[in-house]
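Note that one protein chain of the assembly has been removed; the remaining protein chains are unaltered in position.
Take a look at subunit A:
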Amino acid sequence: MKVTTRGSFPISYESLRVKQKVRGGVHHQGPNEIGVLGVSGIVKMIKAVMMMNTQGKPRLAKFYDFLVRCLPVEKQQELIRGVFSVLSSRPENVSNFLEIDSLFGPDSRLVYKHYATLYFVLVFDGSENELAMLDLIQVLVETLDKCFSNVCELDIVFNYSKMHTVLDEIVFGGQVLETRSDEIMKAVEEISKLEAASNSISLVPKSVSGWRGGR
């Protein structure tokens, strides 16, 4: 498949931080940033979870880092593209890790995994363990797989809220909350059931069967 890279985007974390305008046109002032980071000097957390397809189209993006969340959406989009342009230039059979300070600030690491047409990306800082993060992606994918029986890109696109439900069970406020996929499944199913009960129309089918994304 032809991979289209839309040029490399010369953005850097620093430049993004200089003039950030909070959505809604509210200026964000320095002291608050320090407030978040100032607790112990570093924010120990997962900074972002992203999924994008091999053409660079974002399929799911969730940021946990306050600084990134304060960026206008356009800048967040640039971050996603920046990540993609790095990922797409990685050769086969290399490590799944990247140091990505240039986009997400000092000591930022990135772990990615490539499944079929999708990249799963986790961005975090030095307090996390890269191999464990790789397994966290595995947990996420295994769970999605159970949720949608053989997950593929389209499940993710069309079941946006369910995706987020799953993700929220795993990563909560930037911390790993749950890693047992059975447990996650149970929680998600319970929610779906209740949602279905509260709503006469079932919005989220159990699975999309009949085809698969070629895993």
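The rule is simple: a contact is a pair of C-beta atoms (placed from the backbone, for glycine too) under 8 Å apart; a residue touches a chain by one contact, two chains touch by 3 or more; residues count from 1.
The definition used in the following text is that contacts and distances are computed from a predicted model.
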Chain left out of the displayed complex - its UniProt protein name, from "Cytochrome c oxidase subunit 4", "PLP-dependent transferase", "AP-4 complex subunit epsilon" or "GLMN protein":
"AP-4 complex subunit epsilon"
Based on the whole complex, identify which of A:V49, A:V83 or A:C152 touches the chain you can't see.
A:C152
Using the document's definition of touch, tell me which of A:A48, A:V83 or A:L98 contacts the absent chain.
A:L98
Considering the entire assembly, which residues of subunit A contact the chain that has been omitted?
1, 4, 6, 12, 22-24, 26-29, 31-32, 35-36, 39-40, 43-44, 53, 57-58, 60-62, 66, 69-70, 72-74, 76-78, 80, 90-91, 93-99, 101-102, 117, 127, 129-132, 134-136, 138-139, 152-154, 157-161, 164-165, 168, 172-173, 175-180, 182-183, 187, 190-191, 194-196, 198-199, 201-205, 208, 210-211, 213-214
